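A protein chain is absent from this complex, but the other protein chains hold their places.
Chain IDs A and B follow the sequence of writing; residue 1 opens each chain.
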Amino acid sequence: MNRPRPILGIGLALAVGAFALAGFDQFGALAAEHEAAADAIVASSYSPAPKLTAADYPTIAGVNSRVAVWIFAQLHLWFAAFVLAVPIFVFIIEAIGMRTRDKRYDDMAYEFIKVSITAYSLTAILGGLLLFSLILFYPQLFTYLSTIFSESMFYYALLFFAESTALYIYYYGWHWLQGGFKKWVHLTLGLVLNAVGTTIMLLANAWLTFMMSPAGVDAAGVFSGDAWAAIHNFLWNPINIHRFVANIAYGGSIVGAYAAFKFLTATARQERAHYDWMGYNANFIAICALLPLPFAGYYLAAEIYAYSQQMGITLMGGIFAWLFIIQAVLIGTLFLSANYYLWCGMGRSDGAKRYTKYIKYIAIVLVGAFLVWFTPHTLVLTNEELKALGGPHHKILGPLGIMPAKNTAVNVMIIFTALSFMFYRRANKIATVTWVKAGNAFQVALYTAGIANIMFLGIYHGYFTNTVYKVAASIPQVLTTLLVIVGSITLDSFIYRSAKEVGPLHWGRIPERAQYALFLLAVAFTWLMGLMGYIRSGIRQHWHVLDIMRDASPDAFTPTLGYAANVVSVAAIIFMAMVIFVFWIAQVSSSKTLPAGYWKE
Amino acid sequence: MRQFLTVVAFTLLTIGFFAGYSNYGIPQIEPSAPPKEEKLDLGSMTMDQFVVLGEKIFNGKGTCTLCHNSLGRAPMLDTIGDVTPMRLEDPRYEGEAGNIAEYLTESLVDPSAFVVAGFGKKGTNDAESPMPNVSGGGIGLSEAEVAAVVAYLQDSGGTEITVEIPTDIGEKEAGDEEESEPREAIHDPKVLMTQFTCDVCHMVNGEGGEVGPNLSKIGAGRDRAYLRRAILDPNADIAEGFEADMMPEDLAEQMYVAELEILLDFLAGLK
Partner (left out) sequence: MDTKGYLVPFAAALVACGAAFLLLDMAVMNMQGLSLIFHK
């Protein structure tokens, strides 16, 4: 059997897909059965959500239960995001390797999986810690949730068998399942690993989104018996989409940090070149996912707003509003470091000089957009300051604080990042088509028209219309950005058809400070995820399950931003230490010591 | 090893920057504590007091001003007296109200019965309102509180107040837990002022109502005996410019002796 059998591979994938769908169908069937049974018994099998008092929350001396659950949950989330992301891009890289028959891709894919293997068990350990702390500190909440989600929790646990099986064969069998049909089997295993991992995430997402937008229960919290209704509650899919995309960006940034460190400690030129290449690919993955991410986040916030206007306004106009200024700082950091890494990387090509003169303009625009994004609207002032300023908003800068300005800024940042990337790709190419001048003219026109349209939508609809128009105009803004990016990439692929290479890329020829841009990307991403995790959970304020089960614990109060930031920071430091452990283990597993004279002859 | 330590230092510095910015670069707003259930004493309230209570709920627990303000998220309520009759006649009206009071009550507990044009949830063609049912979990106004808000809206909306002050509290859980044990004593004078609705009518240091005398400097002008009499027998002394029979007369039955003394200490200290 030396010819690949793609049909079998596809067939396996379809089977997995069908299994997954059947699994969900089972939910529907089970739920329907349950409902019928419940009707027969006259809906007395489920109790309303319990009304708790402070005494119902067990404590352990010296442990703040809220902080414990918070830190375990966040650590678990960071690792879970990582181990879900890696198989996604490993799958893609392996497929690219199979297509191009370039072994470097296969080796890099293997290295990514190898680096992350320890992370899987850490994810599981942290999940266990989270589970234990929930049961210990919030027993009634956990009982209530597990009554509703009993089936999905059971399947969730079983899915780990499938995940481990797929992962271990995938990883340990990497060098065995090589060539021809075996390679297709291996790729399919990668697909199965992704499918199982994604299903696991979807189930867990159902539990936490239920707490925010409960469904399948009545106003008193009595479960209707319909598990599927509880699972696909209002915020389930927005969270699914946002987490799926964000995981990819996050995973890319973490392996980028790994590559950056290996680059800095590499001794041989070959090694440096290899890790430089890896770092570039990781950064590329992170940017690809980073570009659509603000839209996924905006969609999530819009759906939160649609579900509960109160929750939405508290999120962005109430006490959580300042959190989004911190978020702006972090996202600005992400965009600036990703771009900076790209600009430094242009030095790998001898042809980059043609584009370096434009970089400073991109930098100016990015910094400007970042400043707009990070300008607050309503300022917290003392009475004297209020009098001096003449109101709670700054006369000139205040208008930059509202959403239309923010949307305009982020769309501009995304377009200019895509532009940086275009320059990077063009740096090493010389076009050979006859119409290159016209093609370039079109590119410039496309960007110009797109940016002008974004500014028009942001300024006109943002400041000269009403709220409904302001919000509605953000959609064509987003679409403009997407069209400019897709259009320019497509056009460039035609302009550079059969293009000449300026020269071979000098992998490894990049300043050391560029590696710190990769570290910054990973650290900022981690901290940002921690902050967003706090917002998502904290927006429920004094509710365990929004409007249904009140949080009566002593820690029900919403903490100050500084406090939340400190908890996130401590958790981030713990996480970084664990990640260093993960990378170290990957290294240690391939080192050998030859102890002279230790073993018997 | 040196590289490793540099990277660790860089990481810690970055995290430190974000933490530092969040602590010192951003105003540290103390979010308000989770809301407690308030007890209302309706038996001896006048309509004026009831309207003031409605206003307090409107600006506070009801969270109405989050949306009903000049930013345009929700209709303005100052002309509610004039527009309601037109709304009741509107073909899109789906509710069962027959007069202004019923309409306002309905708008609070079933906002989608009529959605003012342009304010509906996006995509529903003004069929669904983004406003929550205020008696539901998130805001949780009792029937009496809803009535108070309606009274306030009628009063501020330029129309006659036609709601009645309910005689019982109407809270869903009222009586279940409270009756079995004696209520816990309150030690904080400010909480006492809220609990016994003193601040509905009296102002202290800029906060409170204006139905009764301003108490911000009451300790300077009145002695303790006067203050005690004012609470236990309100009609014994009527302050100049104010009317009799406005203040509740059964505070003596409601407060613990210790709470009365704590309150008197506090009032005597307001100089």
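Some points to look at:
Note that a residue touches a chain if its C-beta (ideal position, glycine included) is under 8 Å from a C-beta of that chain, and two chains touch if they have at least 3 such contacts.
Since the model is a prediction, treat every value here as computed from it, not as a measurement.
The residue from A:Gln178, A:Thr465, A:Ser493 or A:Gln587 that touches the chain not shown here is A:Thr465. From the options A:Gly197, A:Gly450 or A:Gly533, the residue with contact to the chain not on display is A:Gly450. Checked against the hidden chain, the listed residues B:Arg92, B:Lys122 or B:Lys217 yield one contact partner: B:Lys122. The chain not displayed touches subunit A at residues 437-438, 440-442, 444-446, 448-450, 452-453, 456-457, 461, 464-466, 468-469, 472-473, 475-476, 479-480, 483.
The criterion applied here is as follows: only the chains that are shown with their structure count from here on.
Per the touch definition, subunit A reaches subunit B in the complex via residues 51, 219, 261, 264-265, 306, 308-310, 313, 317-319, 322, 325-326, 329-330, 380, 466-468, 471-472, 516, 519-520, 523-524, 527, 541-543, 546-548, 550-551, 556-562, 564-566, 568-569, 572-573, 576, 580.
Within the complex, the subunit B residues that touch subunit A are 3-4, 7-8, 10-12, 14-16, 18-19, 21-24, 26-31, 33-35, 63, 66-67, 71-73, 118, 121-122, 130-132, 136-139, 173.
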